[in-house]
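Shown here: the complex without one of its protein chains, the others still in place.
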């Protein structure tokens, strides 16, 4: 039984790649955790597509302003230097290439960079939100995800079988087992848990993992949660 | 020798058709005069394409703010209820059909509604400004103009010979001799100076003047200047 | 000029059957709950307006505001980006029963289409949704070696929006992230109705801080203590 990373630990690892002074959009849910783990001495500015730049943590219960929420409709607070704007300006930031990083969740990521994260299929009430805009706007699109589904199915695949959010848009994937880049339409393994062998990792990945240089040990502080 | 209307008198006549509460853009130069003659009890809101809604008269000399100017780069003042905005929002107002009236100058107006008012030809340094946007944006486009050029050439023509500002865009023309509507690609005479006969008016107009109902006497108070 | 002489009932009395109505807000933030409820009361009393096409980012939450409006059956068609919420049963039930049509639009495209409607831009190109199911039947074109989708403007007969301060000319400011789609919808409708927390005389809003210039606004109604969808839902409210 592999001791895979928790969501918080995956988020911690993703946070280590966020440089000082960059503009970041975090998808609803799991990706929101990344904000908790900004490395000391670095300050990123967080963008939420519903019209706030420079927001901070959730307020204490009872102190919410319900006109001050994030894309997930959760109450937020402001940091010094924040700004409000309308939705067209907000997506001008996204689509116009002004965001440095977007970190999103995924149902599936394909080795060609395709992402599926908005619809599980025709039986769903479809809901897309801002995901399709984010994947084409940010300079770098990263995904945080379990390496496999609850049922053990690979989420990293040759081609997505679920409805696409965007074509050839993902640059890097942080999973519960590894850190993988997408380069020239191939998965390139950058880091893996030391306890997982390359064969084991390949067996839960539905497309070839290319090795290009050293594969670094993926280590996360034990107290991250 | 016909006692034709002065520019101020033409502007006075045009101002009589501006209803209470409408949004108006006045072209640079001659059309700016129209603002002086708002009928008592009516309040129009003036738009200038460089980002001000609700401006008023020029300030006294020496009291100018040179960041508070109109499209003609002349200093203006603000009325209560004014607003500033950037150029994309300003032309959203224009092109989006939010202005009620635009009043422009003209080199030539054709019976099909074509307007030429931006270029006298290839020897000019060309300069267009906002004229081409205004003619397609406002709900009603009116022209104020001398009936003929300085050299006595008709300015109301069958087809414009000068470079067009817009196609089929003019609704009404206020000249130094008459008020003429454009309907179904024809000049329809609405008002003329009592001292000018229909034949005389036709002789200085290079397309047929249609009569449709009563032609009203065009009268302007003598003290307008 | 005074655009503030309306009460909540008068503000929505002339919305006709079959109208396209934009409603501001992102979830509950910036949602004009009182205007929506006024419209719903009129529908309950008169049976009109019916067969509405609604334009809102979401599809309501619980049994108040947009959720209640959808529940009552007056909405024929919804154009939105995210018809899912903590409790969006009102919409999902009608959607699954095929009693309501859905046009799903990516959020940035949704915002830009509304702005285009207000700005007189009949169509534009965007990379968003290219190669996805939401690109079906849309024209594509290449610019500078990259492919883009063509999207059309979105306009409405009425917009119901929520703002913070409004003046007699219809100039508006907003409150925090309650701004969202409200300024865009104000531009894109023939008749824009704004509920504001406070009406002030012309000249009281600093011209530098006006967010929506009055030219985009038709009617301003004061609702000095507006309700918030989130709080209504936490209290289990049903309208």
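Which chain is which? They are A, B and C, in the order written, and residues in each are numbered from 1.
Assume contacts are C-beta pairs under 8 Å (C-beta built on N, C-alpha and C of every residue); 3 or more make two chains touch, one makes a residue touch a chain.
These numbers come from a predicted model, not from an experiment.
Asks: Shown chains touched by the missing chain?
Replies: A, B, C
Asks: Which residue, A:43, A:181 or A:200, contacts the hidden chain when the whole complex is considered?
Replies: A:43
Asks: Would you mind spotting which of A:92, A:110 or A:127 touches the chain that isn't drawn?
Replies: A:92
Asks: One chain is left out of this view; which of B:91, B:174 or B:187 touches it in the full complex?
Replies: B:91
Asks: On subunit A, where is the contact patch with the chain that was removed from view?
Replies: Residue positions of subunit A that touch the missing chain: 20-21, 23, 43, 45, 47, 52-54, 78-85, 88-89, 91-99, 136-137.
Asks: Please identify, in ascending order, the residues of subunit C that touch the omitted chain?
Replies: These residues touch the chain not displayed: 112, 116, 119-127, 141, 143-144, 146, 148, 152, 173-176, 207-209.
Asks: Tell me, which residues in subunit B touch the chain that this view leaves out?
Replies: 48-52, 64-69, 73, 84-88, 90-91, 94-95, 119, 125-133, 136-137, 163-167
Note that in this section only the chains that are shown with their structure count from here on.
Asks: Would you identify the chain whose C-alpha centroid lies closest to the centroid of all protein C-alpha atoms displayed?
Replies: C
Asks: Measure off the straight-line distance from the CA centroid of subunit B to the CA centroid of subunit C, and report it in whole Å.
Replies: Comparing mean C-alpha positions, subunit C is 36 Å from subunit B.
Asks: What whole-number Å value describes the gap between the mean CA coordinates of subunit A and subunit B?
Replies: So the centre of subunit A lies 56 Å away from the centre of subunit B.
Asks: Residues touching two or more other chains, restricted to subunit C: which are they?
Replies: Within subunit C, residues 115 contact more than one other chain.
Asks: Can you tell me which residues of subunit B touch two or more of the remaining chains?
Replies: Residue numbers touching two or more other chains: none in subunit B.
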